Structure formats: C-alpha cells, structure tokens
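For this depiction, one protein chain was excluded, whereas all remaining protein chains were kept in their positions.
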Amino acid sequence: QGLPKLAQKKTYKVGFAQTESNNPWRLAQTKSMQDEAKKLGWQLVYTDAAGSAAKQVSDVDSMIAQRVDAIFLAPREEKPLAAAVKKARAAGIPVILLDRTVDPKLAKPGVDYVTFIGSDFVQEGQRAADWLAKKTNGKATIIELEGTTGSSPANDRKTGFDTYIKKFPGMKIVASQSGDFARDKGRQVMETLLQAHPDVTAVYAHNDEMALGAIAALEAAGKQPGKDVTVVSIDGEKDALQAIIDGKLGATVECNPRFGPKAYETLIRYARGDKIPAKIINPDRFFDANNAKASLSTSY
Amino acid sequence: MNDAQPLLVMEGITKTFPGVLALQDASLHVGQGEVHALIGQNGAGKSTLIKILTGAYRRDRGTVRLAGQEVDFHSPQAAQRGGISTIYQEVNLVGFRSVAENVFLGREPRRGLFIDWRAMNAEARRLLERFGVRVDVTRPLASYSVAVQQMVAIARAVSFQSRLVIMDEPTSSLDDREVETLFGVIRQLKGDGVGVVFVSHRLDELYAVCDRVTIMRDGRTVDERAMGDISKLELVAKMLGKEIGEVRREGETAFERSGPPGETLLEAWHLRTGPALKDASLNVRAGEIVGLAGLLGSGRSETARAIFGADDLTGGELRVNGAPARFRSPAGAIARGIGFCSEDRKTEGIIPHMTVRENLTLALLPALARSGVVDAARQAEIVDRFIAQLGIKTAGPDQKIRELSGGNQQKVLLARWLCLNPELLILDEPTRGIDVGAKAEIQRLLSELAREGLGVLMISSELEELAEGSNRVVVLREGRTVTELSREELTQDRIMAAMAQDPSPLAVTGAPEGGARG
Amino acid sequence: MSLLNPPRELARDRRARAVSLLQRYGVLVALALLILFGALRYPGFLSAYNVFTVLGYNSMFGLIALGMTFVIMTGGIDLSVGSIAAFASVIGALLSPHGLWPALLGAVAAATLLGLVNGLLIAYARILPFITTLAMLLAARGLALLFANNQSVSVDYDHGFTALGQGNVGGVPFTAVLLGVAYVLGALLLRATPFGRHVLAVGGNEEAARLMGLNVERVKVLVYTLSGALAGLAGVILASQFGAGQPTEGLGWELTAIAAVVVGGTLLTGGLGSVGSTLVGVLLLGIIFNILNFENGRGTISLSAYWQSVIRGAFLLLVVVLQNRLTRRAAGGGS
Partner (left out) sequence: MADSNAGPVAPQAPGRARQRAGWWRGHTQIHAALAALVLLFLFNALFTPHFLSVQTLNVNLTQVATTVIVAVGMTLVIATGGIDLSVGALMAISGALAPMLFGHPPFGNAALGVLLAFTVPVLVAGGFGLFNGTLITRFGLQPFIATLILFIAGRGIAQVMTNGQLQTFANAPFQYIGLGRPFGIPFQVILMLAVVALFAWIMARTVFGRYVLAVGGNEAAARLAGVPVQRVKLLVYTISGLLSGVAGLIVIAINSSSDANQVGLNMELDAIAAVAVGGTPLTGGRATILGTLLGALIIQLIRFTLLAKGVPDAAALVVKAAIILLAVYVQRQQH
C-alpha cells in the first residue's frame, strides 16, 4: 500500500518536528517554517526535540495523536527517525523530510514518506574541498573542525571532504577534532591544535560558527586568516559572508535553511496529486570573495 | 570466678593514630559469666580497646584469644559472628528505620525470600518488654528519646545470644530506674555464663554489678583486680595516676557552694514549644547554679533549647536582665551573654572535621575578629589557655576534634562557651561521659565561675550532682514545672520523689503489622 | 515501669500518619490533576495512541529512575545512567542479528558490568559517588561512540529484536508492561526483602549500619550494579523502540531521573523513600512534555523550545516546593 492521501483544503494543520534550536542555522529554518505557515494561514504544530532523536520520535507521536494533516520532519538521525516516519504512515499521515534524511533501507521516498527536501551534505564537503584544492594548488596542511560527533552533517561533510582531497597528494589533514558546530568550542579546539601544528595552512570547518571561532583563534595566535591560513566552511550565514568580505574567511558552501516556501508548496502539489520526485535538492549557492558582498542581504 | 577457661584474653594490644599513641601494650581478661569493669580517664583508650576487639579498628600489635582460640576480627560482622556483640559509646542506630528493624537489622526473620514482619515486630516487642520498654516498634526509632534508643541498642546487643557482650558507657543517658533494669539484664546474662565488659564513669554502678575491674591510664592497663578488693578511693587514684592522699574523699562532688546570689539574669514564664514542652517557668540569678531535674523526656532539653532560641516559642515569655527578650536564633541569645551546651555532643556539638582550635573558638569568632579577619595570635593564646585549664587531652590545637575521646570532646565544647565569659550558661548533661577526675575539675570550675557572678542552669540525670551542686533545683514532669526545691530541701530522695510522682505509664497503640514505611 | 512515651508520642503519631499519607498521595493527586487538565483541554490527549506512546517513551526514564531510587536511598547518586543506556543501545543493536534474547542479555550484561565498576570504585576505592559516576558518564559515552564508531547503529529487523520496543499485548506496549513489572518487583525488593531494608539502613546511617554488622560495601556495589542493569534495559528499549543503537542519546537523562525520584519524595540524603512515588514522579515530569506539545497544537500560541524549558523549570520548582512542604512536616520534629 502506498502513501497516505491528502485531501485538498485551503488550510491545513501541519506539524514541524525540529531537531534542536541551538544554532543560527536551526533558528533560521524554524523561522522560515513558521513565517510561511502564517503567510498561508495554516496552523503549525511546532515541536523541538532538543537534540534527542528519541524525543523527536515521541514528538511525532504527539502530532499523530493530534491528527495533524501532514508532518514536516527534520530528522536528527537517519535510523531512529525512520521509526517515526513509519508510524506516521501507519496513521495515514503524509511526511516530508527536511534538511536531513532517514535510512533508505528502513523507509523509502514515495512509499513511506513523500520526499526529502534539503542539501547533500557529502556534496557540500566535496565542494569545500574542491575550492580549497584550487585555491591552494593542491598543497595544504589542513586542520578539520568536525561537527557534533555522530550527527549526519558531521559524518557526511567529513566523508565528502576527506575522500575528495585524497586525489591531491599535496593536501594532508594533520588534525581533525570536533568543535560541536559551536563558535566557542571551535575557537578553543583551534587554539589548542594551533600549538601542536603551527605549520597549518588551511582550516576546513563543518559549519560557519566553528570557522568564525577558528578565525578568532588564528588572530589570537598572531596569524592572519585569509593570508597565512585559508579557511573554508559550510552554511553561508551572514556573519560568515561578512568574514569573507573582511578577507578572513575564504569561502562557504551554502546550506540553505529557508525551507518554508519549498516545503509547503511541495505539500500542496502532493495534495493536488502531482508526481513528486524522491529527492528535492536545494540549489545551494557557493559564496566566496566574488559574490559575498552581493549575497549578504539575501543570506540569513 | 569460674575461670576454667578465660573467655577473653587480650594481650599487648598497641594502637596508634596519626599523632596519637592510643593504646600501648594494653591487656584485658574476662572470664565466662564475669561482669568486667573497664575504667579510665577520658582518652585512656577504653573505646579504642573495645573497637579493636570488635574489628572496628585494626590493631598494630597484640593478640586476642576468645575461648582459647586466637582471633582477629576484620569487621564488626566478623566479631558478631564470633559471638561478641557490642553497644558502642555513641548510640549507633538508624533513626529513620522502625524500632523493630533496628533490633533485627542484618538478621531479619524471613519467610522464604521475604521478611516476616509479623514475627519481627512481635519478637522485638517481646524483647523490649524485658527492659520495660513499651513502644510502638513500627515507629521510626528517631521519634523516641535518647533513652529509648539506648535501651533498643542494649536489647539488640543482648538478643544475639553472644558469649561476650560489651557495653561502652551504656548508662550515660539512662535514669536510675532504667539503670536498674539494665543491671537486672546483666545479672541474667551473667547467670547464662555470658561475659560482660562494662564501661562507665559512674563508680557506684561498677561496684553494683561488676566482679572484676581493669584500670587503664594513658593507653596502658595499669591494674586488674576483683571489684571487692579495691576501694573507690584507690580506684580513682589508680586511674588518675595520683597518690591516694591527693584524691578527695570518695562520694563527694567537687562543688563548693557559692555566696548569696545577685540580681536576676533570666526569667522564663510558662514556656511552651510543642508537645514536649507545655509550661515551664524558672529564673536564674547571677552567681547561682540552678539545677533542672526530670525524667528522660520530661522536657528539660526542650526548656533549655527554648530559652536559648534553638526552638521557637509557641507560648510564654522570657526576660533577660529584666528586659523582655525573644530569640529567633541562638545567635541572638549568645549576643545577650547566654551560652548553651547541648546534651548531644555528636550531632549538636562538635564539627568533626575542624580542629580543636576552631571548634573551641567557634562561638567566639566574632569577638576574635577585626573587621571580619580572625586574630590568629589571640585565638591561639585563648585556645592554649583553655586546653591547659581544662586539661584537654589532645595532640594539639590542630588535631581534628573527632579524633578526641568522648570526654575530651565534651571539655572542648565547654571551653567553647567558657571562653565567651557568658553571664548565663545553660548546660545539658555537662558531665555526661566525663571521668571522675575531669568531672571534679568541671564542677569546681563551675562553682568558681558562679562565685564570680556567672549564672548557671544545669540539666543533669545524676541526682547527686544536682543535690550537691545546685543552689535550687527546678523539677519538670511531662513538660511542666511541677515544683522548685530550695537549698534547704535539696536531697536526692526529694528530687527523685518530685520527678517520678505517679509517672503515668502509657502503652502506645499497636500499629498495623509490617507497617514499615518504604 | 514506663520509659517515657510522653503523650507527645501519640500526638506526633496521628499527625505523622496523616501527613505521610498526604505525602505519599500528594504527588499522585498532582498527577491526576495534570491528566485531568490535559483531558479537558486537548482532544486526543487521552486517546489510546497518546497514552501508550507516552508510556512507551517514558518507560526508559521509568526504569532508570527505579535504579536511581535505590542508589539515592543509600545516600548516593548515579550520573552515568544516560551514557550507560546509550552504550547498551549500541551493544544491543550490534547483537540484534542474533535475536532479541542474546541482544537483550548481552547489552544488559555489558551495562551491568559498568554499573558494577561504579559500585566497586565507590565501595572499595572509596571515591565519592558523584565523581565516580561523573567519570563513568564520560567513559560510557566514549565507549558507546567507539563501539558505534561515531554513528548510530541500525538494528536487525528480521530476528525479533524490535518486538520488545514495538510489540504489544492487546494494544498495551510491552515496554509499558515491562515498566509495571519492574516497579512491582522493585517495591517488593524494597519493602519485603532484607536487601531493601539494608539499602535504607545504609542511607540512614552508614556508620551505624556498619557497626551493626551490615556489609555496607556489598549493599553499595549491588545498588550501583542494579542501576547499571536497569539503565542497560532502558538502552535496549531505546534501540528496539527506535530501531537504532544511539551513542549520542541519553544526554541529561540522569537529571530527569533524579528529579523524578525527588519529586516522588525520596530524600537525596538517603534513608527514606518509596519506589511507587518515583514512578508517579516520572509520569508527572514526562506528561509535561506531552502537554506542551499539545498546547502548541491548539494554535493559540507556539511555545518555543526556550519557553518550554522555562516552563518545565517552573513546574519542577512548584512540585518540589509542595513535595518538600509535605515531606518536611512528615519528618517534623523526629530528631
């Protein structure tokens, strides 16, 4: 039996199960979902799992119990949240995944959930690597600042980047440690790693916040980010673009958190009965010195 | 004694604590069915010797033989299994748990996997009856008085059917009649061939029940005799290490009556704090020692605590130096020159981990400080003086108070108040657990201070002390002042009579079986 | 011959009994009120689906809080339960291809081992519970990540492992049943067996318990081992219910459990407490989350995660202050 149907109505009661709210990216994502719902005059049931996959599943449960028309789920983890997806389908409620996906072995698009809308974390890692390779002509001593240990963006962005630079013998990662996607932690880790590896020439951070922390650390250590050390990261938040403009950050791969419009539009099309692709990858931009200034206003 | 085979032989026992040589080649011999007194000054090493026997401490050297076999208990359990049960100096039970549980903890009667509450409570009730204790055995032990708690500890120890029962100052919180019951039990034990080691600072008690006595001084065993062959005088002389001549005549307390009292320091009218204290009135004048008498649970402590602001008054009024006073906390009372020494040294007296110095000067600190900073030199000077004056046995002002013997802790606590030069001193059982020597010193000190104008309110379970030491005695019964005995009428019998008059016994309604609160 | 028992005993008695009833059932009343509130305010709140999923989710906290109750009654504390649960979920997931029982036993055994280590360090190395279990909180998390190699581990669906977390008997999820059974046994253990009494004795007065010949060390080792085992069970449920071993899960579970125990009226200082009211405490704190979600569903307001934590804090404050008033009056006077 296939996906649950969704009647065509002019307003819906939908759920948005957020993972956490502890970084600008997540805030921007939530805001976009809420603003768009308001604009459409839909009713939004918002829950926040505070970083716990288990709680996120029970959040979805409470949405099911409230008989929402559809659920937008930003899964914290690939595997545990597959359970939530299945429960929703069993209850006849269509699900659309945002930002992160669930384990394809456990739940399939078009069968268990409508579709996945978001970025490709692996690809983000590759794009960052590609830019760095070009920028440094394949020669770099790299410190990598990983995201929250065990989270899928952290794992995928590492895979994407690390495998890509294998092609370049001149590029080696001398240290790779977690900065928890946070500025302060990123700064502290960077400060320390700098002591052990003063010869570093490049930094790859799994998100902008850590990159900004790393930049602070570099400056404190008397190095010139952008000159002595090239920094590249992911997300494309305002502060990051400003840093690019100031010549401190080299580049950042956009990971657009503004899901609202695309998400609701997709649901409407689904209700209308249109054919929905299994994956809707955000057309993520890429920011560097060339376009940072121009894009500043449109970044989050 | 029928020493076919001595029950217990401890030889050459030596024990050192950091900075203290507690025991030095001490020995102890107890025969079957023998009641053996163990006496010595505070800090002589009695409790330590006992704790070594029961495996609470490990000895450095020495041998212990029980019924011929060499034994070395590593833990109290081991000793208990070996047939030795102990009543420790400080009542050591679990207040939250029911009376019955406290009696049977560790050997609960079971049905299959489960505790047989019915049997346990019944058995506990029966056992306590033997001691004339009629209480609801399913109630938390903490809701009963120190006296009841002590009796429970005794019942527990006896119920083990041990070969040897050790009692470290079991009577210090019992009144005369309870002591008599205890003696009855001891004689029964004796009859059953059980050996008993009995520690007490009350000499008459020793003569009343003991067959032999071992005298300790400074961690050594200085003599062992048949109780009959040694006079009180000689006994005291030996434990103090003095010549008989130096020791004052037996039986007499060290009080010297003070002159005519001065103006009234304290008036208390119809004090009430709750069920324990309903209506107590008394007054203390400068330069006199007023005794406060009553049976255990009669509310003496509550009266003291009420005056000192430790418990909130729910009724009645206080006047200090004629002016009405109401203390919300002890600090307030202290500020008005009142000091209070609680009966419960362990839980309301010492700060275990602090040094003798800090414990001694705790109440004095504000006076010792210039803008919040303690004047170390003055502090040291005062501490040294009081250690010398009260003959406190300690390795030095920096020794932790918990490492002092019971009696010496008591002295430090007395010094805590004396160093304040209070106008009025309230003492709850001030000489409880204090050796005859120290006791005499303290009594002398009190009357000396009284002669210099200090007013003293003294709670004591020792009628002799009250009769000899007080200018007047106020008697409480069930939370009410019943009478006041003047200088002339002061005799032990009259105090006893006033205290005990038709003590209305009441058995507490039995609670639901197995009514242990989880 | 009468040894005191002054009238006050009787007075104290009646009040104490009355209050201890109020105290035992005060939390229950609060829970009832909260449920009533939810039932009246939110459609679907009392639906079988909501009730059972809430029970299923909170069964994990329930089990952990049960172990925590015993630990706290000895006067100790166990901060490592969250990490141990995460660790067990990973082991369970790794073993799931061998079927439910091997995985269950294996994972619980592994967790029990960590609990045992806690116990041994506390009882014999005499390191304070707070520090010992704080270290284990780090160590178990590390182990979980190592075994899982930093990613959540998917469970095997074909050999019955997920039955535990997702199966049910007549609509009632296994997890809920398991929770009930665990608490019945727990209550028996505490009230009816010597071990239970010894736990309370050790918490009530450790020195006395030792002098009275209890093997205090053994009691301590056992409670921490028990706590580890129950955390392990919770971990297996976590893996089985959500289909993955999750090395990063369980953050702050220890605090939830401790809060539940205290809300239930067990003294953090040890020696006094009840198992049943811990369960009530767990549900009380658990249902708050559920209610907040439903509140957001009414569309009137949308409480941010931030407001939610403020409200939860305020709620906890309210409950413990009330609880404390009762407890203190119950303990009233008793020296």
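A, B and C label the chains in the order they appear, each numbered from 1.
Convention: contacts are C-beta pairs under 8 Å (C-beta built on N, C-alpha and C of every residue); 3 or more make two chains touch, one makes a residue touch a chain.
In this text the structure is predicted, and so the values were computed from the model without any measurement.
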Chains shown that the absent chain touches, full complex: A, B, C
Residue touching the undisplayed chain, where the options are A:27, A:245, A:271 or A:296: A:27
Chain not shown: contacting residue from A:178, A:207, A:230 or A:252: A:178
Residue touching the undisplayed chain, where the options are B:226, B:244 or B:369: B:369
Hidden partner interface residues of chain C, rising order: 77, 121, 125-128, 130-132, 134-139, 141-143, 145-146, 150, 255, 258-259, 262, 267-269, 304-310, 312-314, 316-317, 320-321, 324, 328
Touching residues (missing chain, whole complex) on chain B: 308, 310, 329-331, 334-335, 340, 342, 347-355, 357-358, 362-363, 365-366, 368-369, 372-374, 376-377, 379-381, 383-386, 388-389, 396-398, 416, 418-421, 445, 448-449, 452-454
Contacts of chain A with the absent chain, listed as residue ranges: 21-24, 27, 149, 175-178, 182-185, 187-189, 191-196, 198, 212-213, 216, 220-221, 239
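Rule of thumb we're sticking to: only the chains that are shown with their structure count from here on.
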Centre-most chain [mean C-alpha coordinates]: C
Euclidean distance of C-alpha centroids - chain A vs chain B, Å: 72
Averaged-CA centre spacing for the pair chain C and chain B, given as whole angstrom: 43
Inter-chain centre distance, chain A versus chain C - centres from mean C-alpha coordinates, in Å: 35
Chain C residues touching chain A - in the complex, by the definition given at the top: 42-45, 47, 49-50, 53-54, 57, 60, 145, 148, 150-155, 157, 166, 238, 241-244, 246-249, 251, 289-290, 293-294, 296-297, 299, 302, 304-306, 308-309
Touch list for chain A against partner chain C, complex: 13, 18, 20-21, 34, 43-48, 50-55, 57-59, 61-68, 77-83, 91, 103, 105-106, 148-151, 155
Of chain C, residues touching chain B in the complex: 1-13, 16, 20, 187-188, 190-194, 196-198, 200-201, 204-205, 207-215, 271-276, 333-335
